[in-house]
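Before any comments, here is the structure.
What you see is the complex with one protein chain gone and the rest in place.
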Amino acid sequence: MDVNSAHRSVSLLRSLDGVMPQWSERLESRPALDFVHYCLRGVGQIVFMNNPVTGLLILVGMWVFSPWLGFAAVLGVVASTASALILGLDRVAVRAGLYGFNGALVGAGLATFLEPPWSGRELVYIVVVAAFSTMLMATLGAMLLPRLKVPPLTLPFNFATLAFLLAAFAVAHGDVGPLVGPQSPTVVGPEIDTSLRAAEGGSAVGVVEGVVNAIVRGISQLFLADSVVASLIILAGMFVCSRIATAFAVLGSALGVATGLLLGADGYKVYHGFWGYNSYVSAVAIGGVFFVLTWRSALFAAACAVVTALLFATISTVFSPWGLPALTLPFCFGTLAFLIMKELTPRFQEVPIEEVTTPEEHRRLLGRGEAEFGGRDAVGEQRE
Amino acid sequence: MDVNSAHRSVSLLRSLDGVMPQWSERLESRPALDFVHYCLRGVGQIVFMNNPVTGLLILVGMWVFSPWLGFAAVLGVVASTASALILGLDRVAVRAGLYGFNGALVGAGLATFLEPPWSGRELVYIVVVAAFSTMLMATLGAMLLPRLKVPPLTLPFNFATLAFLLAAFAVAHGDVGPLVGPQSPTVVGPEIDTSLRAAEGGSAVGVVEGVVNAIVRGISQLFLADSVVASLIILAGMFVCSRIATAFAVLGSALGVATGLLLGADGYKVYHGFWGYNSYVSAVAIGGVFFVLTWRSALFAAACAVVTALLFATISTVFSPWGLPALTLPFCFGTLAFLIMKELTPRFQEVPIEEVTTPEEHRRLLGRGEAEFGGRDAVGEQRE
Partner (left out) sequence: MDVNSAHRSVSLLRSLDGVMPQWSERLESRPALDFVHYCLRGVGQIVFMNNPVTGLLILVGMWVFSPWLGFAAVLGVVASTASALILGLDRVAVRAGLYGFNGALVGAGLATFLEPPWSGRELVYIVVVAAFSTMLMATLGAMLLPRLKVPPLTLPFNFATLAFLLAAFAVAHGDVGPLVGPQSPTVVGPEIDTSLRAAEGGSAVGVVEGVVNAIVRGISQLFLADSVVASLIILAGMFVCSRIATAFAVLGSALGVATGLLLGADGYKVYHGFWGYNSYVSAVAIGGVFFVLTWRSALFAAACAVVTALLFATISTVFSPWGLPALTLPFCFGTLAFLIMKELTPRFQEVPIEEVTTPEEHRRLLGRGEAEFGGRDAVGEQRE
């Protein structure tokens, strides 16, 4: 390998980092390829990674777990992104994948809770509900962004998917699968089987094996995939865009699992990552994406991950009469509760929504001083 | 008939059209008659028709179905409008019937879900809840209008009526009737009887008969009347004010029915107009009232009618543990989801809330250019 090719390899690897603005510039003139490119960014945006390679690896992870799940996510991201184009929504936001991530989750969610897979009816449902999630993204954005300066996160996915599942109860062709199981709320208490185990009625696994599975599976559980391999591929995808975010993902999942273990949650659910998948997205959001990473914001992110884990249990109980999944509502409510108060405290350095890129980049901009963050009090933290 | 009287007849007919500003001017100096006049406008405003003749014909339609229903609606509109006067709320809004339509629906709603009819206690309940709906109209207006530039629609009716029905569960004199039937949510699926039929356990009617009944009954079902005759009288009332709105009402009801049939809804409910009554108000709202009618806004109205029909099923399922009716919440949520995003897209020409009159008038003003719509970008659609 001569110096030049080594140079090119290094340059190629470097171009994968962060939000990859070079790719956006190059593809702008080629609409078809560009559409694929920002659909991939849309998938990455589920975990705030505005990076097409992250998106691609997430899809690979989902496909490895289940081709139907991976295909449904692709269909969802395409339908919601195309809807944004048809509605004439802000082009910059569309190209950043911001009208894609809810649709991708809608696809994955309906693929999981409806059945049978690959049916024509479900494809139609995914397209319709993903398109509706784009409407809700615009509507919730108009409600939250100008005044509270917080984004709608994955609320559009949650509202659209839950609305459809509830509607499906009442009709003959609703295709609701067995994962939706209505039951009366009960206080189970000490009878809950807290032993970490792989199968519902199976025997307990070792603590280390159980905890590692719990933390790692949480990563892919966000995408409705329950697989260690998928989780590792997804973590690799996040790593390409942001090392800090990847670290907070693992940390957040661990804090969610720890909360579940301390409270005495059902060990089967803990093992399969249900206590981690909301907490880790909260940790990534607070610990570097919407606040510049400092020791204080790291502690704040940890607190938010714990609260989010509690809210997972809260929302599961609220939804039990209809047997609905909590989806990512715990992450949405937990993160918004910690984010909306941002202007009332001088403790954290907020990142203006329109300038969100990667945790690494936010730290770099903060270091350079005030002017970088649109003239706001960007060095408040430094000065203290 | 000489020329003069013919002239006068034509002039009388013409004065019935649109929002009839001449009547408002003439009656301003006669408070008692004026009160009757704007109470009638209030009834018309249930379907966005700011026209006393529309209101009168709607009341006739309700009375034909059930004198108790018609009387309760009158009591409700009087109580809520009088409350607005007592609270000193904006006179222009009161005279446009904007503090009446929720009260009229409260009257009709309580008359339907409480029993027995004509009891003194129910009259008191209607007056109190209708007055409270006026409070909620002011409060929700203060929340939605200045920032999101959308009106509260019939949310005050829904919140006030549902709050009262839920309170009535817990007290001896709640008078809750048999139409409120709490039951656990279940996924019924393919066992649902989708055959269009007039009686719950009756035999199926022909498709044409069934579909026509479904579409037409939807019109009066909004007013808690289940009657083809009432529906035709109400359509005639809407026709007086706006031909476009009347067309969208029928179209919207048809789209709701089509959605129900495609999803496999209970054929008894479809036949009686339950799948159409929310969808048609959404179609009227989007297709001409809040957006200027164009081909694009017509398609948008159709999409909103379909989403609203889905939300009817959603909310019915959500409410099943308490056995509550969905009322017009599906219309409110569906229309707001499509309306709040209006400033994010250049595809549609919004009508500023304070300048809403009739779909016909909106098209006329748009044709005359920018200046007419308060200097906003009123010709955006034209320029494209």
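Lettered A and B in written order, each chain numbered from 1.
Just so it is clear, a contact is a pair of C-beta atoms (placed from the backbone, for glycine too) under 8 Å apart; a residue touches a chain by one contact, two chains touch by 3 or more.
Being a predicted model, the structure only gives us computed values, none of them experimental.
A.B. asks: Identify the residue among B:I58, B:A104 or B:V176 that touches the chain left out of the display.
C.D. replies: Among B:I58, B:A104 or B:V176, only B:V176 touches the chain that is not shown.
A.B. asks: May I ask which residue of B:A163, B:A198 or B:V212 touches the chain that does not appear here?
C.D. replies: B:A163
A.B. asks: In the complete complex, the non-displayed chain touches which residues of chain A?
C.D. replies: 147-148, 184-192, 194, 260, 262-266, 307, 310-318, 321, 336-338, 340-341, 343-347
A.B. asks: For the chain that got dropped from the picture, name the residues of chain B it touches.
C.D. replies: Against the left-out chain, chain B lists 87-90, 132, 135-136, 138-139, 141-143, 146-147, 163-164, 166-174, 176, 180, 182, 184, 321-323.
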